[in-house]
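A single protein chain has been omitted; all remaining protein chains appear in their positions.
And then chain A:
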Amino acid sequence: SLQEAFAAGLLKPGMNVLVDKPKKLVNNVEGLKQCLADFRKDLPWVERLDLTNLPAANIISQAEEKASAPAAGELDADDDFQREMFFYRQAQATILEAMPLLNRHSIATKRPEDYFAEMAKSDQHMQKIRKKLISKQMIMERSEKAKKLREQRKFGKKVQIEVIQKRQQEKKAMMSAVKKYQKGMTDKLEFLEGDQKMNKESSQGSKKAVNKKGPSAKRKYKDQKFGFGGKKSGKKWNTKESYNDVSGFRAKIAHGKGGKKGKGGKQNKRPGKSVRKKMKNRS
């Protein structure tokens, strides 16, 4: 058929692309209008409760003064949030318009408190929904807490390091000042006082109970001997030296000749019955 057309001089030489005939789509406007006229029911508004309106003003975008592109014609169906907000605002505008109308026709919108009727979703289902929402909230809270804790720990660690460093620096300064004094380079003893003054002030500020000597000597000895957290690494075991050390050996006590603490016991010992009798007879 192409060759025939070419022969007839209709087609020009060169590439001839086969073009689809544009499909003729039915748009019977007259028919549609007629149909609508036949079919429509002129019901009072109360029966239909329909409204046609644009969405209500977008408060958020007004506040931010964004150039909100969507007039009705430009709604981008792919931007989920924008699209859903559009639908939401359309519904809002409907409600705002409809409320006065409904009131005029005395149609109630609020349910009275004691009106119990079946709901579209069962109570069980609503409970499931509520549980899910609560669990979501909990997860969020937990993650927030964890984040905060992490931050705090980092911060705490920083502070700790700073404090230690400060202490070391102070110690260093003190030692060098003392040495200077010892070497006679400075004859002022201000560094001591300065330190004490600062110490007093700081201790008044801090609430720590300052026990200068720490635990008493007795406590220290007991800790060392019996404590679990004291000096470790074999201090409670015998060594060669400790084993050969017989300085703690008291022969008398060891051989049981000490008696009652040697001779000391009771100085005032009460005499026996016979002796007391004799004394009594004498006096």
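The rule we apply is simple: a contact is a pair of C-beta atoms (placed from the backbone, for glycine too) under 8 Å apart; a residue touches a chain by one contact, two chains touch by 3 or more; residues count from 1.
One rule holds in what follows: contacts and distances are computed from a predicted model.
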Checklist outcome for this item: Of the listed "glutathione transferase", "Ribosome biogenesis protein BRX1 homolog", "TBC1 domain family member 19" or "CP12 domain-containing protein", the name UniProt assigns to the chain that isn't shown is "Ribosome biogenesis protein BRX1 homolog"
Next on the checklist: With the missing chain put back, one of A:110, A:183 or A:218 would touch it. Which one?
Outcome noted: A:110
Next on the checklist: For chain A, which positions touch the chain that isn't shown here?
Outcome noted: 25-29, 31-33, 35-36, 38-41, 43, 46-54, 56, 72, 75-78, 83, 86-88, 90-96, 98-99, 102, 107-111, 117-121, 125-126, 128-129, 132-133
